[in-house]
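A single protein chain has been omitted from the complex, and every remaining protein chain is retained in its original position.
After this line comes subunit A, so read on.
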């Protein structure tokens, strides 16, 4: 995967993750172009489209669009399910996630994504394992003083 974008129906970018090196200017240009293209599509249309030399896979969940760019050889359907699994993870973590959760806790959305996808590839597809990692981190936050003295793994 080359990048993932989350944006609202109004075209506001909510999360951006780039797995290839691009300049800020290019990123902005790509975002603008893609947001426009995807928002212009009608609801019943298919979730895939060709864009430049990439394949775009997108899906709308409530007010948010999740949009991934993958390479020619990559599998569209499994990417669609990558999106779905990410939504499930957010949902489970926030408890029935909505756009506001992602706005106010954007850093959490990034942390969850990093546990799930790394370098554009699925790192851990088990929902339990991903959430366990995030919850562990949350526990660390709760009791950081304690943590400092105890947590030394083998």
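The rule we apply is simple: a contact is a pair of C-beta atoms (placed from the backbone, for glycine too) under 8 Å apart; a residue touches a chain by one contact, two chains touch by 3 or more; residues count from 1.
Throughout what follows, contacts and distances are computed from a predicted model.
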item	value
Absent chain [UniProt protein name; select from "Palmitoyltransferase", "AP-2 complex subunit alpha", "Sorting nexin 4" or "Cell cycle checkpoint control protein"]	"AP-2 complex subunit alpha"
Hidden partner chain, residues of subunit A it touches	13, 15-16, 19, 21, 24, 28, 42, 44-50, 52-53, 73, 75-78, 80-82, 84-85, 93-95, 101, 103-108, 110-111, 114, 118-129, 133, 135-138, 140-142, 144, 147-148, 151-154
